[in-house]
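With one protein chain withheld, the remaining protein chains of the complex are depicted in position.
Letters A, B and C name the chains as they come in the text, with residue numbers starting at 1 for each one.
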Amino acid sequence: ASDTGGETAASGGDKPYVALVSKGFQHQFWQAVKTGAEQAADEYDVEITFEGPDTEADVEQQIQMLQTALDKSPAAIGFAALDSQAAGPLLQQANDQGVPVIAFDSGVDSDIPLTTAATDNLAAAAAAAEHLADAVGHEGKVAMVVHDQTSVTGQQRRDGFVDYMDANEPGIEIVDIQYGGGDQAKSADLAKAILSANPDLKGIYGSNEGSAIGVVQAVKELGIDPATLAVVGFDSGQAQMDAIRDGLMLGAITQNPVGIGYETVKAAVEAIDGKELPETIDTGFYWYDTSNIDDDEIQAVLYE
Amino acid sequence: MSPTSLTTSENGSAAAGSALDAGPARFARLRGSLQQLLAAASLIVIVVFFSFASSHFFTANNLVSILTAATVTGILALGTTFVIITGGIDLSIGTGMVFCGVMAGVFLTYWGWPLWAGVAATVLFGALLGLINGVNVSVLGIPPFIATLGMMLIAAGLSLVISGTKPIYFNDTPEFQDIMNLSIVPGLRFPMGVAIFVVMIVAAALLLSRTIVGRYAFSIGSNEAATALSGVNVRRWKLTIYTLSGLFVGLAGVLSASRLSSAQPTGGMGLELEAIAAVVIGGTSLQGGKGSIVGTVIGALIMATLTNGLRIISVPQEWQSVAVGVVILIAVYLDMLRRRRA
Amino acid sequence: MSPTSLTTSENGSAAAGSALDAGPARFARLRGSLQQLLAAASLIVIVVFFSFASSHFFTANNLVSILTAATVTGILALGTTFVIITGGIDLSIGTGMVFCGVMAGVFLTYWGWPLWAGVAATVLFGALLGLINGVNVSVLGIPPFIATLGMMLIAAGLSLVISGTKPIYFNDTPEFQDIMNLSIVPGLRFPMGVAIFVVMIVAAALLLSRTIVGRYAFSIGSNEAATALSGVNVRRWKLTIYTLSGLFVGLAGVLSASRLSSAQPTGGMGLELEAIAAVVIGGTSLQGGKGSIVGTVIGALIMATLTNGLRIISVPQEWQSVAVGVVILIAVYLDMLRRRRA
């Protein structure tokens, strides 16, 4: 009872149907990816759905979503794997059904996806480290509030930062790495503990929106003079942009989530049409601070 | 196996009045079956609804997908049904399952044990976690909520510690993933895991309604002090029941790791609520003393079907949880009305 | 306000034997205070331990940080103490709080209401959620676990729907963030939110021990049928108590949104377990009929202090949850021993 040859549309219409299964749904970042995907869907006249698990720890839920997506016989699938190997059997099933798979956000460790639209997180985190090192004068203690210790992005944004410091900044000591699950209140509470335990801390890095805003919140609540503590963030959101404008935050790395979503759907359409695709599509990242936050190029990749 | 034989005979309304002669007895049994059917009414309505809403829903493949999705939570729910019938609760089943998955990785990949030994050890490891819960609850007298909450946190932490916060892959025992995924019906993707789930349902139903463990679970949940006064070693049976729940946790750990071909050291939190919800939707009382395995299975299927169906008909994700919430309320409310009238 | 007056005077063991003359009465009161102190023993041990382990722990700033971290969960726990004393449970407090935060954003930012009106409406909105829970539980008779689980899912979904899955910022009412954050003690960053928490503790303690709502909460939890036959309108009082819990949820929603200067439409799941854990660690029984506000506050402080202290001494994160789990088990076990001996 397997219906191979997935050129069928989902809900009666004649548009091709592309199912996107992402790593998350609720967070702003994923909503921005979704926006980009919808833009491309309009432009290329395809129908899409966009789903992701409640937390980035929930591999099983994501597998479930991928399974359901496959049961709907899509024309193509966009997939941001929480764990490539866990998704192996289903990717194989997609392959058997002839459904092209486009990876996005982070690579899928498999040769089934035709291409990957993603940010180079290691390089992005290294850029954050470089700016932080410059700001603290290349010496002193810094700490990190990371959103997740098990996901690939969490690890890459941690390791990219740590590796850069190890390799290039002998004067800088990373005194603590804590994980707040990307939850603002939790990240704020743990940043406060770090700051209490290390009164001479000179810099702190938050690895995603929730972590970064949590750090800013901690600085506010403890009344620390922003001039003595450099905060570097990741991603965007209004709170982070305000913090940069108010001088509470030095600056942040932003990816191009809208671009990721857009490129994924675009690649899916090209795959459906049988076009040749490049091995990776680098969607890029940017450093932004007070000097360039209002530039058109930056504004285009930020979300509120 | 007829539907009634899966329910517990403790279900008063179905069995009452049937004692004296054969005629009413047969009638009562018939009424009992009807009751069970009605208990499943919400599930049937949901299935019918989605079948009309999307042509992708009522297909063999998708129905198997629903069963597959229900397997892990369902097995957790089976074990925890026993605990809840005693009047207890087990919050550690979610992260405990994750912990068991990690231990499967340790046994099979780190230590290179043969497949059967690793699987058996994992299931026993689950039982060990259950035993510790049992000791905390019945020997030390810690309230079940706290005892198992503590275990929930400890299991979550140790999973990360032992795995080094990285997934463990079963590279040395690729057959491991067959436990859940192997297709056992030619031509249909009917995975072995679902078959295991079915076997466990039957086993749990027999245990609950036909063995002493089940009898004492009801008795303890009904009136613990009186049970003890009747000379039943309540402490020992509670230990047994938490350990039994742990066995199911261990098995769920094997199946979920097998499904993902990897031991994921994170997650599992929230799964306990899902499993307990399945149990309670199925009519088992958190006060203890009342419950059935069929109920739990229906509860687990309602949850899995709802989730699947809403995705199949592409309800926007933010509306999905609203819909699940509303349907659960309605289903349980209708079930209550049915019971009250019965 | 003396510590005893925060507890319920019905607390048999504390008050026993004090009835007849002044001498023993004073002695009993002394014993009562001592009891309370012992209840806090685990908390004190934890504080002393961390004070020795790190010089950064016992500082005014860090203690305020602990209180700040305890505020939102603590307020949720206060409200839910009433519900748990009736023998119920409220799983919707976490996502309900998030929903209330979003509604604060709707009132203040989308609809441009003045600050006071928006805040009042948010708190009332929380009460409305509680009222709906109350109707489901006491009028429709849905078991509390299911009724509030349904609300948990509905609130989580509607927060996303209403906010369009985007945070809402309080750009028109920048004073909104003062509700939680404004420093009210010169020289020390003692935020207003913590002061509000303290006020709510006192209010909840008075409500529980000195008003008819509290009395009936205990009676209902102790024996609902007997209470109803005594002519108490159990249905109405359960409605009241769920609504009351909702008020606390609304207030927590205001404070958490105020703290973050934004309404975050996500999260909240898991918070209910944290709050319920605080209540149960504080000695309130999930069976109903027993509990105290001091206990809940101690429970919330134990949780917040542990989390903070473990971070201060830089315990690796994966070990933190193990440590929290173990300490909770020990603390509750010791508390049980103390009670049994008393």
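What we mean here is this: contacts are C-beta pairs under 8 Å (C-beta built on N, C-alpha and C of every residue); 3 or more make two chains touch, one makes a residue touch a chain.
In this text, contacts and distances are computed from a predicted model.
Chosen from "Sugar ABC transporter ATP-binding protein", "Dihydroorotate dehydrogenase B (NAD(+)), electron transfer subunit", "Iron-sulfur cluster assembly scaffold protein NifU" or "Segregation and condensation protein A", the protein name that UniProt gives for the omitted chain reads "Sugar ABC transporter ATP-binding protein". Although one chain is omitted from the display, it touches the following shown chains in the full assembly: B, C.
The hidden chain makes contact, of the residues B:Thr109, B:Asn181 or B:Thr227, with B:Thr227. Only one residue from B:Val161, B:Leu188, B:Leu206 or B:Ile330 touches the chain missing from this view: B:Leu206.
On the side of chain C, the interface with the absent chain consists of residues 9-10, 12, 15-20, 206, 210-212, 215-216, 218-219, 222-223, 225-236, 289-290, using the contact rule stated above. Interface residues of chain B facing the missing partner chain: 9-10, 12, 15-20, 206, 210-212, 215, 218-219, 221-223, 225-233, 289-290.
We adopt the following convention: only the chains that are shown with their structure count from here on.
For chain B, the set of residues touching two or more other chains reads 160, 165, 269-270, 317. Counting partner chains per residue, chain A has residues 25, 54, 149 touching two or more of them. Of all residues in chain C, only 54, 56-57, 59, 61-62, 65, 68-69, 72, 160, 165-167, 169, 181, 183, 189, 191, 256, 259-262, 264-267, 269, 307-308, 311-314, 317-318 touch chain A in the complex they form. Put simply, chain A touches chain B in their complex at residues 1-2, 10-11, 25, 49-52, 54-55, 57-60, 63-65, 67-69, 71-73, 83, 85-86, 88-89, 149-150. The part of chain C that touches chain B in the complex is made up of residues 91, 136, 140-143, 145-147, 149-154, 156-158, 160-161, 165, 269-270, 273, 276-277, 280-281, 285-286, 317-326, 328-329, 332-333, 336.
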